[in-house]
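With one protein chain removed, the remaining protein chains of the complex are shown where they sit.
Let's look at subunit A:
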């Protein structure tokens, strides 16, 4: 038998199944408090701004908010599973005790509350045997109903949040995720019926548990053991979650208010291979390099916000994003902006756009090195558009003040088609640098990692031409994967005794490679070349 002096009365029946249910419940309180916080992106922006005193490394942790959100979600799933399983045992045994299918002690305790002036201990009051008894409890008790409903919501949220669903049909993920509203409301009232019972303080004063434990048949008949009275514990969960729920409500209000701010599309540019560029202006919009914004187009979808990296530099008087047309929403935007039409579109025909942001830790670190290696893989090249443009503007305005003297840019992609616009940018920079007689400032290498025999023949034939046959740039395109060891050694030999920053936007495997190369090619002493790999960028 459980020690009923220490635990709540119900543990008598369940020999730690109740404890096993209450432990994850406590963890769930904590986790449900945490889960809402990482998705309050405006709050995070505020924290980022106000923690300007802290180092960038600290602030960069705020960029991993979604990873944290997912981790907490998995914890909620795990604890919910343990909690549910423990309560399944709990309910089964409580119902059994009620229908006299248990040891006499439990049966006797279950009968408390049947007579007048008694408070019940076992929450199964009706004598319905299992399995109907359990099912009956699940649909009549508030804790049962809310428990089943919110667990179902949780399961639906999780199954619609897998990577494949998020990628291929974002709307299902987004709308299903809003079941969290039902989840939190259900969670707050889950314990309201107070069916977890414990002996009241007054009863404990008059009913000595150590003495009376053995004399259950005499309770109420002898002086030192009156019938014990029980009361339910007040619900605690709401205290944990009401704060974050309020913060999240504020976050949604802020997003709504920001979305009402006027955003004007000043220019729409169609690039080849299903990419469009939107140049926009918004009053009071301030951005930094490497940040991203969320965009909503009510004409396409009233509720959806989609993130895009900013491709313009802070020095420009507009901000721009490049959008690849890959799904329903982007296609809708394509059509709404009139990109499918040939004739010139009047400004008033352009759709209304709402913008939230900018978010993300700025990549100011790029400017604090003399020499940098920038590596962009595939679509990861997008934030570099902003950086390169900004570097260029800074160089034009005040070259002497700019600490950055040399950029080595590596662009790895399967094919450059999707990023023709970026190749155009490089072409522009190339020609402008030639004009200023500083062709060596930016050296870039484009690696096509996917190519076939016919392409190879084509390249071989056109090898000697001045401009590259793929990109039209003066620096030739390279094929396959870069030999990082060579690259690092070459750069190290050309810039001895310098700190060289290495920045990557690309897959994890590449991050590990570059990190290792940075370490192995750095010299050990304080003098000598050092490669510093900035892992948390982007």
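Heads up, the rule we're going with is that contacts are C-beta pairs under 8 Å (C-beta built on N, C-alpha and C of every residue); 3 or more make two chains touch, one makes a residue touch a chain; residues count from 1.
Assume contacts and distances are computed from a predicted model.
Look at the chain that isn't drawn here: its UniProt entry, checked against "Cytochrome b-245 light chain", "Pantothenate kinase 1", "Carbonic anhydrase" or "Signal peptidase complex catalytic subunit SEC11", names it "Cytochrome b-245 light chain".
For the chain left out of this panel, the touching residue among A:244, A:358 or A:383 is A:383. The chain not shown here is touched by just one of A:29, A:84 or A:200, and that residue is A:84. Checked against the full complex, the one of A:29, A:119 or A:151 touching the unshown chain is A:151. The hidden chain makes contact, of the residues A:31, A:45, A:106 or A:130, with A:130. Where subunit A meets the omitted chain, the residues involved are 81, 84-85, 88-89, 91-92, 96, 129-131, 134-135, 137-138, 148, 151-152, 155-156, 158-160, 162, 164-165, 168-169, 172, 292, 309, 326-328, 377-380, 382-383, 412-415, 418, 443, 445, 449-453, 459-460, 463, 475-476, 478-481, 483, 486-487, 489-491, 494, 505-507, 509-510, 513, 538.
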